[in-house]
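Please find one structure pasted underneath; my questions will follow.
Note that one protein chain is taken out, while the other chains of the complex remain in position.
Chains: A and B, in written order; residue numbering restarts at 1 for each.
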């Protein structure tokens, strides 16, 4: 069985944001066993699963990815949308634009330290849309 | 319900290539709601979803990933298949070797700017095989 919904997230500032509770509040009732697939319909934001307890982990993500994908490479060709745009595309494909999470016993079966991150790579990305597909 | 097919892509030159239309032309009829999973059966090419409008975005992908994963690190041990081989393996695991895309209303439900990229990391990678699995 497949159920599907679209979720619009509020605008987040550039950075990495824990959205587990926000997502859970918008999910339909979960099946006993299955998978939830979250797909972000954008090319300058990403979604991943990572540490849910210490907010400085998300700060360090922002710092490390900014070093890894510089905004100031002289060789960039795609510059018309701002210096944060092309690095945002690169980061989106490094982090990925979907996650698939198992459902067990009617709940997301993640590790105790795992949470869902929205990764907002643009300075002003605005609200973001996700497609949620649950299969069981 | 699950349907599956294998697709052989033509050889692409090293770089990032928009293959959305090529893939759509080879997909069977899509269900009303579901997921399509594309899996590339190679360890030196990848598949991702990113910007579909400006070809210079794909040029910048090539440039940035070549800086990020250098071909000339003196510490490489796996060198027998050429200087582009080991970096290709690394890039394949950074980008990923599969994508899962929601199907809604009988179509791929991607954002307006999203397209499917074949990421060819070898200088001469040859044709590449994908397994397409559609579940609904």
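Going forward, contacts are C-beta pairs under 8 Å (C-beta built on N, C-alpha and C of every residue); 3 or more make two chains touch, one makes a residue touch a chain.
Source: prediction; values computed, not measured.
Note that of B:9, B:23 or B:94, the residue touching the chain absent from this view is B:94. Considering the full assembly, B:86 is the residue among B:9, B:64 or B:86 that touches the omitted chain. Only one of A:22, A:73 or A:110 touches the chain withheld from this view, namely A:110. Although one chain is hidden here, its contacts on chain B can still be listed: residues 2-4, 37, 39, 41-43, 68-69, 73, 75-78, 86, 89-90, 92-94, 96-98, 100, 129, 131, 133, 135.
Panel shows chain A; residues 33-35, 48-51, 54, 56-57, 59-61, 63-65, 67-68, 94-96, 99-102, 104, 109-111, 113-114, 117, 135-136 of it touch the chain omitted from the view.
Here is the rule we go by: only the chains that are shown with their structure count from here on.
Put simply, the C-alpha centre of chain A and that of chain B have 20 angstrom between them.
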